[in-house]
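Here is the structure we will look at, set down as structure tokens.
A single protein chain has been omitted from the complex, and every remaining protein chain is retained in its original position.
Let's look at subunit A:
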Amino acid sequence: MTTIERSVGAGVRRLDGPDKVRGRAPYAYEHELDAQAVFVAIVQSPVARGRITAIDGSGAQAVPGVLAVLTHVDAPRLGEVVEELRVLQSDAVQYAGQPVAVVVAETSEVARDAVGRVRVEYESGDPDVVLSADRDDLYAPEKLMAGFETDSVIGDVDAALAEAPVSVDVVYETPNQHNNPIEMHATVARWDGDVLRMWDANQGPHNLVPVITEAFGITEDQLHITSPYVGGAFGSKAFTHVHQLLAIMAAKVTGRTAKLELTRQQMFSLVGHRTPTIQRLRLGARPDGTLTAISHEVVEHTSQNAEFAEQTATATRLMYAAPARRTTHRLARLDVPAPTIMRAPGEAPGMYALESAMDELAAALGMDPVQLRLRNEPDRDPERDVPWSTRNLVACLTEGAERFGWAGRDHRPGVREEGRWLVGTGVAAATYPTRRRPSQARIEAVPGKPFVVSIDASDIGTGAWTTLTQIAADALRVPMDQVVLRIGDSRLPKASGAGGSTGITSWGPAVVDAAEQLRDRDVPAGGLTVTGSSGPGDEAEQLSSHAFGAHFAEVRVDRDTGEVRVPRMTGVFAAGRIINPVTARSQFLGGMTMGLSMALHEEAVLDTRRGHYANHDLAEYHIAANADVGEVDIAWVDEVDEAHNPLGAKGIGEIGIVGSAAAIGNAYWHATGRRVRDLPITPDKWFR
């Protein structure tokens, strides 16, 4: 009998790392380098609302090397797709940056140069892009994203708030934010007869299949999408966007391989953004800190061409115990591009507000903000009234406080200085849902050869290449080098996309299920192929499953300039079984850094007169630079959640961003005595 060491739990370095640093891992745009490809450039509307009254591509068509100019007049007609994807199908303009034509040329330089030669005239009106809680056209969507109810009300919230001995009533605002993965969205498309071949940057090829087959009137068998390596996504590559449809149109019209890569600027209008939010938080408490009422009312935006209702207050439904509770969501439909998901949609902005309000309540109570959270720990999910599968927030707060050195903290704000720096510390809690989605996996066994494990999973930089190989090796009881993993291809067994922190909980059990079918079976000389599957079970109804975490941050504010620095952060997470501590640490680190960036830097500014995102490049849309990130201490508590899924894992891709902005904002207050309730906390706000 041989003893195989377990791979799960080992700090295995990224299997795809060596190929990536050597340039041998092809990203979407790097496929088909030998093809006589055509290149697609997009003509975008500078107008945010109105109609095209005249369009003339002849000037562009006349440029040597230009093969085609497609407009709403002559572009291929699309099948039944949602309104936001009906690109080049009508003269309507619904947001600034909307594609109104494409130029297809022999080189990308010629295509881009010819963009300026397409003449377009518009009938336009003043754009309506300003979100406000006072708008009279706010409406309640039927449902929120991910199927959450729009509102939730338990008890008489207003009465409980009125009677509360201690309360806070505050409004927080978060701005428009944009996903900016390093790899711009790119698509390569070719029609091989009536089969559409694509190489594309996305979060799961199968996510694209329904839309593209419908749009172009083909069957699933006629579509083959390959996406083995993806250079970041954060949600912006989860769904089909218009650029993919434009590339397919260009391939159809020219009969050649069409390549389209968005510019960084175009990513600010064509692949979604995180809605701005206006959040009113009201908390009522007894003098000992026991919450009596929680009210979280959200105003956010969506676009004329889509209803995207972010689930901003849903984490508030489960974080703390309180007898009276209310959450609401209202939308304004504005002349903006369609919003989309951005790392922890809902939880990231919503928990910023809740955890900031909890800090304000702790200050009003004269209480340690860690103790306030511990005081309000619920035994069961307070709104669904079901048990937790596992909930270890208390352990995260306790261990985080220990690691950070919280004990003995002077809770008074604005009393610590080092030179010209004002110094403070802050805490915030985190949570993110644990879910799983239907997925299938296939394993091919041939005597004397490695097992081939196939699943249309997706590695957007998370480490899935490595962690799925670890899971498969353990399930097959072989070392990792006896597993060949195949992911990122629509011809592989259908699996859910990389999103909602569901990858490992969805794909892992499918791989395990397939492996279990091979166990104790003799593999014939000709080989054996088995298929496994996994999906949500009774746990979704019977249990409340979430990852939890606690963030601690130290903040320094320069009293002369208002500059903010974060010399250290601690994050402790309870996120189920950790498959790989090396890649997991990177996920938490990336999330916490993105939260720091949300706290201090990120804001896409809408030009209210012209309706476009004015700071649409990385010089002006600031993301935290390396120099902004200090010491980041990361740990996790021992937790295995086998009540949720057989791996006992929870998702870890998003929880790192949840709450980290609040910890920094709370530390800013502790340093300065001033609350900034509208992110980001930029130096100008010191001079208000």
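The rule we apply is simple: a residue touches a chain if its C-beta (ideal position, glycine included) is under 8 Å from a C-beta of that chain, and two chains touch if they have at least 3 such contacts; residues count from 1.
Criterion: contacts and distances are computed from a predicted model.
Asker: Among "Xanthine dehydrogenase YagS FAD-binding subunit", "Hydrogenase maturation factor HypA", "Amino acid ABC transporter permease" or "Spore germination protein", find the name that the UniProt record gives to the complex chain excluded from display.
Answerer: Cross-referencing UniProt, the chain left out corresponds to "Xanthine dehydrogenase YagS FAD-binding subunit".
Asker: Return the single residue from A:Asp385, A:Asp481 or A:Asp560 that touches the missing chain.
Answerer: Residue touching the absent chain, from the options given: A:Asp560.
Asker: In the whole complex, not just what's shown, which of A:Ile578, A:Ala624, A:Ile652 or A:Ala671 touches the removed chain?
Answerer: Within the whole complex, the residue contacting the unshown chain is A:Ala624.
Asker: For the chain that's not shown, point to the residue among A:Arg6, A:Arg77, A:Lys143 or A:Arg609 touching it.
Answerer: Of the listed residues, the one touching the omitted chain is A:Arg609.
Asker: Can you say which of A:Leu600, A:Ile634, A:Ile657 or A:Val676 touches the chain missing from this structure?
Answerer: Residue touching the chain left out of view: A:Leu600.
Asker: Which parts of subunit A are in contact with the chain that was left out?
Answerer: The list for subunit A reads 44, 46, 109, 112-113, 116, 265, 420, 560-563, 565, 600-601, 605, 607-610, 612, 614-617, 619-620, 622, 624-628, 682-688.
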